[in-house]
Structure formats: structure tokens, C-alpha cells
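For this depiction, one protein chain was excluded, whereas all remaining protein chains were kept in their positions.
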Amino acid sequence: MNLQLFLLTAAALFSVGLFGALSQQSIVMLMMGLELMVNGVILAAVAFWHYQSPASADGQILVLIAFCVMAIEMAMGFAVQIALFRARDVDMTDMAGDLRG
Amino acid sequence: MGSAIFFVLAPVAVLAGVLVFRVDSMVRATFLLLVSFLGVAGLAFLLNSGFVGGIMLLMMTGEMVIMVVFMIMFMMNPGGLMPMKMVHNQRFSACAAVLTFLGLAIVILTVRWPAPKGVAPADVTLSIGEGMMGSKMLVFLTAGVALLACMIAALALATHRGRYDRYGDDLDRKTPDDAARGGVGR
Partner (left out) sequence: MPDVTVWWVLPVLPVVALALATFAASLDAVLGARVAGRVVALDDVVTPVREGVRLLLTQRRTTRRPDSVVWRVGIGMVPVVALLAAAVIPLGGAGTALSDLDIGVVWWTAWLALLWVALYLVGWGGNSALSLVGGYRFVAQALAYEMPLAITVITVALAGESLRVGAIVEAQQGLWYVVWLPVGFVVYLLTGAAAAFWGPFATPMGADLAGGVTVELSGVDRLVFLAGRYLVLVVVAAFAVPLFLGGGAGPLLPDWAWVLLKTSAVLWLLVWSRRRLAAVRMDRFEEFAWVVLIPVTLVQLFVVCVIVLSTGG
């Protein structure tokens, strides 16, 4: 149980989340991928705090900011999805590609 | 003891994360994501970060319940009765994910991590509180304002009816024309 094991777990969570965020067609599943990525980042931040600089609480405060980011991202994601569904009756990212190209 | 808990929680967290994208039932997918979060919260407890772990338990539960409400609202296959695979770019994403993991793993295993600087304070929660109210107060004020802006923006995006639907074309109706009962002052 050392820093590298925790970081490997965090990297695994981040990669699985990246797979989900890139491959899922539904907006809610994409957001689940994003949540997994932030999950990995939080674990890495806590591991770094504990094994590298435990003297100050800065690492933990970074984690609290990550929580705020998660909350904001989820709220805005769901709001955008509702607006999209109301306008176009779809919930796929493929149908929301207006900014592409 | 700590290692034993780690070798139970870490694989559970990663496995649950993988299963989120494999199961067909939407409810199971969301709550597998919750299991992954609970695993990371347990790992935070192992890392002397009880406050972060406790807050993760609390917050992620609420988030996942909200998410499952939205999942059931929008997705076509909530009960998992049909096998479902709604993906695009699957091979590219899998390659990107594997490459990312390999890159990160190489960095993690080859960097010579320095020794820890200092020792954790006796009361970690107290030092978080002192940081929050002291040197990092500006950060949290900004986060608070950002959360407020997010709430307003989310409501503005999601609402179906605007001012003119509720108060009439000249904004001159005395009481707003809402379908739901109740409200402040009524």
C-alpha cells in the first residue's frame, strides 16, 4: 500500500472514465464517464496529499474544489440535456453535433 | 490491515467502474457507479482523510440518486430487458483509454517520488477548516458564487416557460399563471 498503488488505481479509474466519455452516445452515460474521471482525480489528489505533503491541508482543499466541480458539471449537464430534449426530443450526443466541422 | 482493505476496495472500485459501461440495466449502471465512489471513499479513509471520505459518501449518494432519476427519464432501456449497446467510436475510445492508462502507469512507476514533506496535523479536519476560512477563503467564495451561478443557469436552461408565459405578453398579470399550486405568498 504505497503511493504508486493508489496512483495506479486512480489512473485505472481515469482511463475507464475516458473510455466511457469518448464512446457513449447517451448524454447521461457520457456524464457517468466524466464522473469516473473526476473520481480518479480525487483519489490521486488524496494519495498525493498523504504521501507527499501531508503537513498542510492544501491537498484536501483541492479535493473539496473537485467536489464543487463535480456538482456544477452534473447540474449543468442535466440542464443542457433537458433543454436539448425539449427542443429536439433526443438524448444522444450524435444529434447535438451542431458545432462540428 | 490497511493493505487488506486496500486490496479489497481498489479492485472493487475499478471493476464497478468498468461494469458501469457493460450492464444493460440503467439502474444497475448508476448504482455500480455509486459502488465505485464508495470504494474511493473507503480508500480516502485509509489515507487519513476521513472528512473527504465522509463527504464523498454523503455527496455521491445524493448525486447518484439524482442521476438515476434522469437516467430513467431519458434512456430507452431502463430495466435492462434488452441487450443494449449505444456506443460510437468504440475502438478508438478503447485505444485511447488503454494508451492513457499505459502512459500514466509508466509515469507512475518510473518517477522517483520524493519523500513526504512533513507530518500530517493531529486534527486534519481542523486544518481543513482553518484553511477554508483563512488563507483559501477567496477560493471558496468564488466556488460559492460559481455554484449560485450554476443553479440559476441550470434553472434558466431547464425551465419550459419563461416570463411571458407566466405574466402575459405585457408582463402585467397580477399572479403568475403556473400549473403547479403553492408558491411564496399564495
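To keep things simple, chains are lettered A and B as they appear, and every chain counts its residues starting from 1.
Criterion: contacts are C-beta pairs under 8 Å (C-beta built on N, C-alpha and C of every residue); 3 or more make two chains touch, one makes a residue touch a chain.
The shown structure was predicted, so the numbers you read here are calculated from the model rather than taken from an experiment.
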| item | value |
| --- | --- |
| Neighbouring displayed chains - absent chain, whole complex | B |
| Per the touch definition above, residue among B:Val65, B:Cys95, B:Val111 or B:Ala156 touching the missing chain | B:Val65 |
| Touching residue (missing chain; options B:Leu34, B:Met75, B:Ala97 or B:Cys150) | B:Leu34 |
| Omitted-chain contact residue, chosen from B:Phe6, B:Phe21 or B:Phe51 | B:Phe51 |
| Interface with the unshown chain - residue positions in chain B | 25, 27-28, 31, 34, 45, 48, 50-51, 54-55, 57-58, 61-62, 64-65, 68-69, 79-81, 123, 125, 180, 182-184 |
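In this section, only the chains that are shown with their structure count from here on.
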| item | value |
| --- | --- |
| Contact footprint of chain A on chain B as seen in their complex | 2-3, 6, 10, 13-14, 17-18, 20-21, 29-30, 33, 36-37, 40, 43-44, 46-49, 51-52, 55-56, 59, 63, 66-67, 70-71, 74-75, 86-90, 92-94, 96-98, 100-101, 104-105, 108-109, 113-114, 116-121, 124, 127-128, 130-132, 136, 139-140, 143, 146-147, 150-151, 153-155, 157-158, 160 |
| Chain A to chain B touching residues, read off their complex | 1, 3-9, 11-20, 22-29, 31-33, 35-36, 39, 42-43, 46-47, 49-58, 60-61, 63-65, 67-68, 70-72, 74-76, 78-83, 85-86, 91-92, 94 |
